[in-house]
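Have a look at this one.
All protein chains of the complex are present and in place, except for one that has been dropped.
Here is chain A:
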């Protein structure tokens, strides 16, 4: 990640008039999934591209250094070498975009990636993930500790209470402090859209998060009942475009949670392409938070190359 978003002054006029029409957004979400598809070589290339957008994630209570290590290795070698060779893509250095873990596992991940000899960034969730219901002081401390351990990307969760009660200035101030605590690390702000009640709130929270200096806005923690959905994504992407038009800053987008199939990932790519354009289709501006998606993509690539469907034992576990 290169360019940073330094944020702007809080300007509530950017969000005061906005109205999002939910049924219309739902219809658009439905359409966009059927209007664009890719097949054959295009599908294979797009899937490989999708791999490079993945924040390979493990966020479980039972994470230990051994499965984190396994994850990191899979991040470096996401697709079987012979499959990449068949596609003439083996020299492209295809890896996932990052690995994403809990703060306590950051040092394990950093160590494992160093051993594997690669520079994939480590992302850490923070600020009382997933609920964000802890004191601000501890939330800020959590960010600092994760950065100290070597995380270069911090996925923070916002305080939903502030959104639901309309305290936009307070939300802006909090994220601003997260930003400061991150230092050089990139700030990815999780809006937990499943708990924001309306799409209009999603738009407003997105705008506030970007004004406060988020480098990325992210749909959900993966722990809510409703995760990354197309309607929510459309609203966030429209907010990103509006922010870009107002300030010239490109903010990244990260859907997370519930993206499991290769087909889903293609739909997400075409969504970005349609709503924001090709400039956003880089790991600097687009990530997919997922854990099981990668293995399905690998299976599809296997099928594209060999013409057969893979058995589970044909592909490495992560």
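By our rule, a residue touches a chain if its C-beta (ideal position, glycine included) is under 8 Å from a C-beta of that chain, and two chains touch if they have at least 3 such contacts; residues count from 1.
Heads up, the rule we're going with is that contacts and distances are computed from a predicted model.
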**Request:** One chain of this complex is missing from the view, so tell me which of "Queuine tRNA-ribosyltransferase accessory subunit 2", "Aldehyde dehydrogenase 16 family member A1", "Ribosome biogenesis regulatory protein" or "Protein PBN1" is its UniProt name.
**Result:** "Aldehyde dehydrogenase 16 family member A1"
**Prompt:** With respect to the chain omitted from the figure, which of A:92, A:114 or A:180 is a touching residue?
**Reply:** A:92
**Request:** Write down which of A:72, A:281 or A:294 is the residue touching the left-out chain.
**Result:** A:281
**Prompt:** Of A:45, A:131 or A:145, which one is in contact with the hidden chain?
**Reply:** A:45
**Request:** Among A:238, A:254 or A:299, single out the residue that touches the unshown chain.
**Result:** A:238
**Message:** Which parts of chain A face the unshown chain closely enough to count as touching?
**Reply:** 19-28, 31, 34-42, 44-46, 48-49, 87-89, 92, 198-200, 238, 245, 269, 273-274, 277-278, 281
